[in-house]
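Every protein chain but one is kept in place in this view of the complex.
And now, subunit A:
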Amino acid sequence: MRPILLQGHERALTQVVFSKEGDLIFSVSKDHIPSAWYAANGERFGAYKGHQGALWTVDVDPTTTLLATGGADNTMRLWEVKTGREIKKWEFNTSIRRCEFSEDGRQLLGVTEKRTGQLSNIFVYDINPDPEAEQTSEESLKIVVEDLPRVTVAGFSALSHYIVTGHDSGSVAQWDAKTGELLNEVFSHEESVMDLQWSADRTYFITASKDKTAKLHDATTLEVLKTYVADTPINSAAITPEPTNYVILGGGQAAMDVTTTSARQGKFEARFYHKIFEDEIGRVRGHFGPLNYVAVSPDGKCYCSGGEDGYVRVHHFDPPYFDFKYEVEREKAREVKDHPERLEDRL
């Protein structure tokens, strides 16, 4: 199907997320206005005005009631999705690089930028899901990341057991989400981790790195399960919801190097890999700058990418996407169909 172009942002996109129902897309860019769009036809649903700096991050709660955004104006803000009303503003000493709701929507974390004299910190706030309620200004947890390199991305694992962080050095760390204690650190990547996205059940996650790879990690052990190798720095990676088994990687020549290379050279494509076999399956072209973020709809019916070129492209998948199977996958499906009891045995 023809991609839908979401035109409205005036500067490079930094993050795009789907609502958990998959019907809305929220986008933030280096212009100061978060936007909401209908995933089905690309019409703008609304904008959230108030920020005074470039925005780095956006997330939405499971009921699509509350929207959190953060950016270079050193604030993280909470909005009512429906009305565009600013509910709460938290202020920090440095900009907010990443915010994320826990799976129940009752906690919100924010990662602050490391700068001279300022460490990167992770702030966790308890959130009242009622849009009319007063939100707390006091964090329930603050992790001061002192011994590890700059935090670039962070998120809550299943049941909010852990907070997982990605670092500038390429390492991935796991913290106790209750006490803030550092539990584990693995050195998965050689260069900065640019993105971290969860599987639907938040038991595993994918990291994207400048070192041209994306890796699938077990959220409990931090073990690297799969590695996807690309030929260009990867800015973002998303896991398609089951039953499809794909991951989508987006990246391209770093924005600052783009002017020195041709568009052909830039590799501004979304790349599809088979999640289990690690093979690259296909690419989708279209952007004329690097892809800063890719996101998959929780219903698995479409994905969207936000580019340095200022566009969000929404692609709805065609039937072959859902039908494509490796021979061994078909074989397995037949086996399950013919002998359901074996499946029971295994469980």
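Rule of thumb we're sticking to: a contact is a pair of C-beta atoms (placed from the backbone, for glycine too) under 8 Å apart; a residue touches a chain by one contact, two chains touch by 3 or more; residues count from 1.
Going forward, contacts and distances are computed from a predicted model.
S.K.: Report the protein name recorded by UniProt for the chain absent from the figure; options are "Elongin-C", "NEDD8-activating enzyme E1 catalytic subunit", "Geranylgeranyl transferase type-2 subunit beta" or "Eukaryotic translation initiation factor 3 subunit B".
M.R.: Its record in UniProt gives the absent chain the protein name "Eukaryotic translation initiation factor 3 subunit B".
S.K.: I'm checking contacts with the chain that's been left out. Which of A:Lys20, A:His51, A:Lys114 or A:Lys215 qualifies?
M.R.: Only one listed residue reaches the unshown chain, and that is A:Lys20.
S.K.: Taking the full complex into account, find the residue in A:Thr14, A:Ser29 or A:Thr64 that is in contact with the omitted chain.
M.R.: A:Thr64
S.K.: Using the definition of touch stated at the top, determine which of A:Ala47, A:Ala133 or A:Leu159 touches the missing chain.
M.R.: A:Leu159
S.K.: Touching the left-out chain: which of A:Phe45, A:Phe92 or A:Tyr326?
M.R.: A:Tyr326
S.K.: What subunit A residues would touch the chain not displayed?
M.R.: 19-23, 40-41, 62-64, 103-105, 158-159, 200-204, 218, 220, 225, 231, 261-262, 264-265, 276-277, 298-299, 326-329, 331-332, 346-347
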